[in-house]
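Have a look at this one.
A single protein chain has been removed from this complex, and every other one stays in its place.
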């Protein structure tokens, strides 16, 4: 990440670091994610995202792309190709849409990143049809995307904007606990889904925590 | 049982009482017998003998036979027809052989009873091929039959002879604990059969305890 | 967790190796994780592709063969397959008459099959889909992901497979698949949870006298927990739930399905009760299957699926089938 220009820029190494942090985080938290999924789903979310981000890490190592766009598109298509389940296409689409919104340059502005995150959210919602409050990853993703956009608009430093996004995601994930699920497997449980954190929201919070970490 | 004659006589009501006592005893001890069988067999011995003696009780109630011989033969064939497993044919044969050795009279002498028990033992051994020490019902039956014969020879009163038989059977059953099984299912366990009481020996001990009870 | 496996990460591929070794009638593509009929693609025949998470065996791989599926795509345990698998499978079975995707209604399955279908279209493979959603335990409303696909999947695969074998066009094969789904309903009950290998412990806990009603096939808890009771009463709960949704009469096809850990003896006891229930309602099980067909790893429990037959459906059900898991007439 460089802040030498007037407008803060985010470069390819930053995105690679972010993905590295993500892969580490979901590996470390794999069992907790699976336990969350066991309670209201089918006990595979930890394994799914771990398998996915490990594959992304591998794909990036095999042929490191040169632009943020390429990093994100490769990450997204790797997730689609390796994860399966609901989270595979959803996360895959999120990263692909994010990437496809960016110019194919070695650095992008923070404002462009905010727009890209918005595209990620739109992609997830278009594909999965979930609104906020349905107890899905959208409940962490949407507030995080909003917080980032607001911080960028307010002229925050990159690390502060990303910290704000991470906090919003964590808060959004926590806030899924009292909700009754209306999308995904947890919706099969009806009222019994209340009282548990949504696993996808929890992994989304990890993704934004990784973003903050990558920002230093 | 009458002891009015010089030689003690055993009558039909005694045999009916004996069978009643047996049926009660195996019902009460059903779970223990099954647990013994679970340890070194297949967890059905309690159910088997309970089903068998309940059926015998029913058969006797349906048409009470008039002689000890008929009581025993009916008991034996009912066991063969209702129990299955190893114990069904073995116990069935024991009772049938016992009956078939007796005259078809309403009363038999104690000496005749001893001979009949000897036939029971011979029947079980011929059919099952087990010797003493093989950790089977024979380990309770053989000493009981011997004790009864000895007591009768010594001129004991019927109740004393039967008590001696009951004690010998109980002792014989207990003595199966340290043995390694060489017949029946328990033999599949090899040395692992050591340390458990044989379920068939345990039920034989119950049969002789019932004999003592029936003798008053 | 005790399982007969070589490692939690290789269960799917190791099982595929076993299928390849056991069934010469199949061609198992270990790289792409696709189970094919050995003779696929068949010129002029609609190709049937199904798939879903592993852990439901014999579904789907065990239903690949003459008169049923042309290919199956097994995902990781309880995880829908990825689009690549579905694309490989679709390419491999397309004999020029198009490909039918049979998809159980789970968000993951739907999304991955949809993505695959789009990419197939790019490669000029004509794809139609049948969505299976037979489970009455889930209300199909704005507040759920819709009914789950469970036992009826087998009926759809068998009957659509039989029609495809006659050379019928894709639209007809899709139509009959949808008809089977619409005429079928299921309900499941668990006595115990199951253990996903990678999770290492049971997906939920259940007391010694409790059962879960309205379970799916992914080890998830059911809609409600209740006290254990006689087979007769449990069957009544399940059948009432089905009947409330689809009144039963006339000739039916019934599947009494074990979840993987239930002895066949118990499934027959259940079938006797199902059969008596149907009789009471003026319906008959003229065709039936009793066994472990759509399972949930080692879960103890069962599901019951009823399909209201038509003459056409009965005829197609009776048509020859030759797969590892279902076979008659050949």
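Letters A, B and C mark the chains as written, and numbering starts fresh at 1 in each.
Note that contacts are C-beta pairs under 8 Å (C-beta built on N, C-alpha and C of every residue); 3 or more make two chains touch, one makes a residue touch a chain.
Remember, it's a predicted structure, so these values are computed and weren't measured experimentally.
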item: Left-out chain, listing which of the shown chains it touches; value: B, C
item: Residue of C:123, C:230, C:244 or C:280 touching the missing chain in the full complex; value: C:230
item: Option from C:6, C:141 or C:166 whose C-beta touches the chain left out; value: C:6
item: In chain B, positions touching the absent partner; value: 34-35, 38-44, 46-48, 51, 80-90, 127-128, 180, 182-185, 187-190, 192
item: Interface residues of chain C (partner: the chain not displayed); value: 1-7, 11, 14-22, 54-55, 57-58, 62, 191-192, 208-209, 211, 228, 230-232, 234, 260-273, 275, 285, 288, 290, 292, 295, 297-298, 300, 302, 322, 324, 327-330
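Quick note on the criterion: only the chains that are shown with their structure count from here on.
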item: Graph class of chain-chain contacts, one of line, ring, star, complete, other; value: other
item: Chain whose Cα centroid lies nearest the overall Cα centroid; value: C
item: Most remote chain, CA-based centroid, reference being chain B; value: A
item: Distance between the centres, which are taken as Cα means, of chain B and chain A, whole angstrom; value: 76
item: Separation of chain A from chain C, taking each centre as the mean of its C-alpha atoms, in whole Å; value: 33
